[in-house]
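Of the protein chains in this complex, one is absent; all others appear in place.
For chain A:
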Amino acid sequence: MIILKAENISKQYRLGNVGTGTLSHDLNRFWHKIRGKEDPYLKVGAVNDRSSKATEEYVWALRDINFEVREGEVLGIIGKNGAGKSTLLKILSRVTSPTTGIIKTKGRIASLLEVGTGFHPELTGRENIYLNGAILGMTRAEITAKLDEIIQFSGCEMYIDTPVKRYSSGMTVRLAFAVAAHLEPDILVVDEVLAVGDAEFQKKAVGKMQDISQGDGRTVLFVSHNMAAVKNLCTRAIVLEHGKTVFEGDTDEAINFYIRNQNIRFQFNSENRKKLSNDIFIENIRVCNSMNEIIDTALSGENILIEFSIANLNNTAPIHVGAGVYSQDDEQQFHCSTEVLDQPYISTKSKIIAQLSIPKWPLTNGHYYFNFYLRRNSELMDHIVQGIWIKSEKGDYYETGIVPSWNKGFYCEFEWN
């Protein structure tokens, strides 16, 4: 049974400063309306492409989106930042209405665009469970029935009658997620709220998400750019690009489609960066082979050198550096940090060159990216996601002149006796 149907959903936004000229546009709209004409601004509007220069005053964040969701299905919605995912989510959760088009639904939709909406710092944990639950659409009786379960799931039993303002941020998030996880709507719309809390809790959260979607047969719309999570949870997916649906179908095919259209850069790229200090940060990163030549393709078995240039002004505290390697669908491959080796950099120089050497590149065919981070005194100072991409190709890993035939997974050292 089709439980939700979106027909020709479009959403138009005004670019630039809302407010200047608003009145004149409103009056013009009104003038067209009383003469029975169509809204003049619906005819204009540029395609939603963040990086191109704005030439028109209006932009279509979504344009003619059509899809259907069957009962019990977990639909993934994937796309780059700014592809229109959040706008679609907002429309689905009735936070804003579409400019044109209609969404028909047979079930009650509850949306999780954020955990802990409406938490009041002065109220206790218990009171906030009730308040937050009610905001998300539960009735008092429903919450009371699940109260013990929610408290237990959050792991905050001890503090449940303490005002939330005394909680650590982690505890607040756990409590908030616990409430959200016990929602039981017909259709659940979830944003990437999974990326919260510590590792143990994340595992719990993903497990709960899987229970909701698989065990209980609930209909879920899941918006994410974490391909691994989409792959795990979703039965079908649509890909959005520049406000349009460019692919709809099987999850794996959708992910492949998305990846093919991804922006892969083999040079250092700090677009997705969280820099917390100007005293200490990663300036540049190079990936080289053993001859110190910059490369964009690594052969399995090859010696790979990754060179970090770190700006280090006024400080002598120990610095930890790390690099994580991820596959195209965001699955972590391996991780190289100075922490596990207990070898921090301690230097008074204003520029540190840190060299990471991977003696035998262990991966096979595919595109991989690195995430980098920098810590000072175990405090995160800089974090770069998809800092550099590398293409990996099969090579002579075992130094026998024979290139292995398999295309998946790792190479490891082994011996036969």
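Note that in this section contacts are C-beta pairs under 8 Å (C-beta built on N, C-alpha and C of every residue); 3 or more make two chains touch, one makes a residue touch a chain; residues count from 1.
The criterion applied here is as follows: contacts and distances are computed from a predicted model.
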Worksheet item: Which protein name, taken from UniProt, belongs to the chain you can't see among "Multisubunit potassium/proton antiporter, PhaC subunit", "Transport permease protein", "histidine kinase" or "phosphoenolpyruvate--glycerone phosphotransferase"?
Response: "Transport permease protein"
Item to complete: Decide which residue listed in A:Asn28, A:Thr117, A:Asn289 or A:Ser347 touches the omitted chain of the complex.
Response: A:Thr117
Response to the item:
Given A:Thr96, A:Asn261 or A:Gln332, the residue that touches the chain left out of view is A:Thr96
Response to the item:
Answer key for A:Asn66, A:Asn81, A:Thr139 or A:Ser357 versus the chain not shown reads A:Thr139
Worksheet item: If you put the missing chain back, which residues of chain A would it touch?
Response: 1-2, 13, 18-19, 22-23, 26, 90-109, 111, 113-114, 117-118, 120, 122-123, 127, 130-131, 134-137, 139-140
